[in-house]
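Heads up, one of the protein chains got dropped from this complex, but the rest are sitting where they should.
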Amino acid sequence: MTHVSGRQLSAALAAIAVLATACTGGGGSTKDVAGSYATPPKQTGTPKDGGTATVALTPGLSPNYIYPYPPASANGTVIARGLMWRSLYRPSGAGDQIIDAELSLAEQPSYSPDRKTVTIRMRDYTWSNGTPVTADDVVFSFALLKAALAESPANWSFYTPGQFPDGVSAEATAPDTLTLRLETAYNPSYLLSMLTLLYVMPSKEWNIARPGGPHLDYTQPKHAKAIYKYLTKESESQSTFASNPLWQVVNGPYRLKSFDSTTGSFSLVPNESYKGPGDSRLDQIDFKAFTSAAAVLNQFKAGNLTVGTLDSSFITQIGALKAKGYNVYGAPAPARFDSLTINFKNTAGNFDKIIAQAYVRQALQRLIDQQGYIASRGIYNGAGSPNYSTAGNGSPYPPAFGDKAPFPYDPAAAEKLLTDNGWKVVPNGSTTCERPGTGPGECGAGIPRGQTISFTLASANTPAYVGARDVAFASAAKKLGIDVKIVTKALNYMYANYGNTFAPATTNEWAMQDFGPLYLAAGYPSSNTVFNTEGSFNLGSYHNAEVDKSIDASTFGADAKALSTEVTRLAEDLPVLFLPTPHTLVVWKDTLSGPQSSFNALLSFLYTPELWYFHD
Amino acid sequence: MTWYVARRLVISFLVLLGISAVVFFLLHLVSDSPGRVVLGQRASPEAVADFNRQHGFDRPVVAQYVSYLGRLAQGDLGRSYKLNEDVGTLLWQNAGRSAMLSLAGLVLALVIAVPLGVLQAVRRNRVVDRVATAVSYVLYATPSFLLGLMLIAVFSQSLPVFPAEASQSHSPWVVFTDPRAMALPVITLAVTSVAVFAQYQRSSALDQLGQDYIRVARAKGLPERLILTRHLLRNACLPLITLVGTLVPTLLAGNLIVESLFNYPGLGLLFLNSLHREDYPVLLAYTLMGGVLTVAGNFVADLAVAAADRRIELSK
Partner (left out) sequence: MTSHAVDAEITTARNPVSALRRLRRHPLGLAGGLLLLLIAGFCFLGPLLHPTNQTDVDLLNAALPPGPGHPLGTDTNGFDVLGRLMAGGQVSLQIGLLAALFATTIGTVYGAVAGLAGGVVDGFLMRLVDVMLSIPFLFFVLILSARFHANTLSLSLVIGGFSWLLSARLVRGEVLTLRVREFVLAARVMGASRRRIILTHLIPNALGVIIVNITFQVADAILVVAALGFLGFGTTYPTADWGSQLASGVTYISADYWWLIYPVGGCIVLTVLALNLLADALRDAVGRRAD
């Protein structure tokens, strides 16, 4: 900047004046929150044919893949999952059942007495080219899933080595009858929830390894591998997604009309041959990708969106949205739980020894003021529900204690837990272990005299309530002389670096992490892979022999109620610290309607636009 | 002149080579195991090691750099870890929008700043000049994101005149097709540069006013307006080209912040999202591209200086 001569004191005054005017602009009053969104609006109006609905995708979710099983190395986000290629069983959108029988491609499975032979009758569905969806197609899908896993176990995120689809052989015993033979019997509910993840693909059109090539026998692994290579290769070319004839053969209610590889937005048009429920009255569905939740809100306010979801940070906007002609419905998503994931292997400051003590976890859980977090204008702003279990709110497998939480907010009780077990609590200072040892009233194994409690909590940088609730927790801990160091990280950084199963080298960098929500399978919220000792997704190396046993029972046993025992046991043992579940808001134009359940299903990211229609 | 240009080209090339080395080694320092980033949470350490071996990420870093240069020479910028797309395609898809945004901001800034600077020079130390200088000082101290935020708060929240978000269309021409949605981002970019440009133009115009030819023109009785438009503005061009050339890094930074604030899908937002996604091939390519643009800007600036020198030389 050029030099200003010394006489220009007036300039400085003018500068301050400009600043002052800038500072008085804007502002406005703040409104108190009214929870006027808890009841879903009823289905209304006389259905009209036609119209285009514009749907907002979850912010940050930018589809870039079309083949239903993207390899890990592609990091693919699949376009319109479940809308073009239906899975054998459609997951239930309500969250109180495992499957939505009406929208599934097959009847409920029947089991042999030893539960090792499963017979599945296909229902009457057709591919978009008019040929029926057969048991052979399911066998083909099995073969390709296995080919993907043979290439890398990371290629399917629901996979545990040695479990489904390992040890499962599929055979088409008739065109409409599929027989699964299992080496190990599964709990029928668990197997059903796995089958909701099996997308059925066209065996007659996709069993090739090059364009116009010979149709291969996919039951041979080497052919299945070649087919898999070919299909994933075709899926690397985003510009041909809408034009490649391969991808036009669908069994779901929609097919791809156009795809914008720059943003990940895409348009679907009805598959005329679809025979399932729903009138598919809408001409076209445009799915729009967004980079931020604020952007979704802006598009709602501009009236450019028909349907979408918003997170609880936007609770203050409900009034504005309703004024713009939108319906707003909010609830906690089924089988969603938010938690501080604990790393039981972090040895920094003897954290592993300290956190191994159940009383420490109980004390920390008692520092979490769930009602306070929900009420606070800075965290949930009223849009949340207390939750103390891995099964989430309103689960068909509730914990035995019901809504009487085992360790509710009670800082005095937390302090007592520590003092009763040999700690000298110094509020706002450093709480230290006074009575080391393993006897009653002593700190516990491996905790020396003078030990302090100090650890790192990695907090996701988005959405805003994550950071806010973690700060509130750290502040409560500080009052008890426990030092919680918060580090803010991008979600993807946490996904790549914080988990003992995949990144053992960084285990001492995090003692707890808050990456936002974890969704278990809504209809059957088993924590298999998440909390069993050998689980492939057991990020914090949690280990409890009793829990292992109950997870085994809910996965392999015959008892349908085993899962309730598992959920209860976990809630009492605290493998994680439970946080309240924020509400998800479902927003849609009041000129659009459909069954209540179809909007409720948006909480679980399940879209059923074939049931929607515009009305006057 | 030809000799000078050739020499400058060679130096620019060497600098570019240096940039590629610095950026490559820095990113290698930050992330040395792409397999982990690519394969994600469920992959076993063995699978990651296998991936790194297959793709040559276990070799010495210098060897990796050499093969990177080899691919670069063939125009291959690599493939994004996360977006199922070639990096070159990604940059190409977003470049137009970012360029148009920056260009619009730059043009608007110049349209305001050049006449303002001349006016300030002509009315030196009068009220107009002082107020403009004072405002420049304040703007110069105002980060672009703060200015953008205040614009959003005032013109989008309090008086809803403009949308708070830039156009989401992926056409590069949105500045023309959807000017309402682009108003706030372009104004934010322009206003932050006006301060620099106007003060620069003011001092360069002051220099010009003292030059002989202006005195001659005045003595000849040419109308003041003609002198201003013909001589002052015309002669302002070369210094401004020099200035804009050297300001490329600032323009890129401004672009990144404004795209982030207004959620405008361009290169800046791509960079930020890639940073959050740990998509290193994209980070590497765009940082390198920033280096290329900076070097190109400096090159143009040098040429402009040389041309100006030559003109002075000739006029003597």
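As written, the chains take the letters A and B, and residue 1 is the first residue of each chain.
Keep this in mind: a contact is a pair of C-beta atoms (placed from the backbone, for glycine too) under 8 Å apart; a residue touches a chain by one contact, two chains touch by 3 or more.
None of the values given here were measured: they were computed from a predicted structure.
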Options B:A104, B:V191 or B:L283, residue touching the unrepresented chain: B:L283
Touch criterion as defined above, residue of A:T117, A:S169, A:T219 or A:S376 at the omitted chain: A:S376
Listed residues B:V30, B:V127 or B:L226, member touching the removed chain: B:V30
Touch with the omitted chain, as defined above, among A:K479, A:H543 or A:H615: A:K479
Missing-partner contacts on chain A, residue numbers: 1-4, 6-9, 11-12, 15, 19, 22-23, 26-30, 294, 297, 313-314, 316-317, 369, 372-373, 375-379, 428, 459, 461, 464, 467-468, 470-472, 474-476, 478-479, 486-488, 490, 493
Touching residues on chain B - with respect to the absent chain: 14-16, 18-19, 22-23, 26-27, 30-31, 137-138, 140-143, 145-146, 149-150, 152-153, 157, 164, 196, 200, 243, 246-250, 252-253, 256-257, 260-261, 271-272, 275-276, 283, 286-287, 290-291, 294-295, 298
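Just so it is clear, only the chains that are shown with their structure count from here on.
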Distance between the centres, which are taken as Cα means, of chain B and chain A, whole angstrom: 39
Footprint of chain A on chain B - complex, ascending: 36-45, 47-48, 51, 81-85, 89, 93-94, 125, 130-131, 133-138, 140, 150, 153-154, 157-158, 163-165, 168, 170, 195-196, 199-200, 202-203, 263, 265, 269, 273, 275-278
Complex interface listing, chain A residues touching chain B: 1-2, 4-5, 7-8, 10-15, 18-19, 22, 25-28, 62, 64-65, 70, 72-76, 152-154, 157, 159, 235-236, 238, 260-263, 288, 291-292, 294-295, 298-299, 302, 461, 490-493, 495-497, 499, 501-504, 536-537
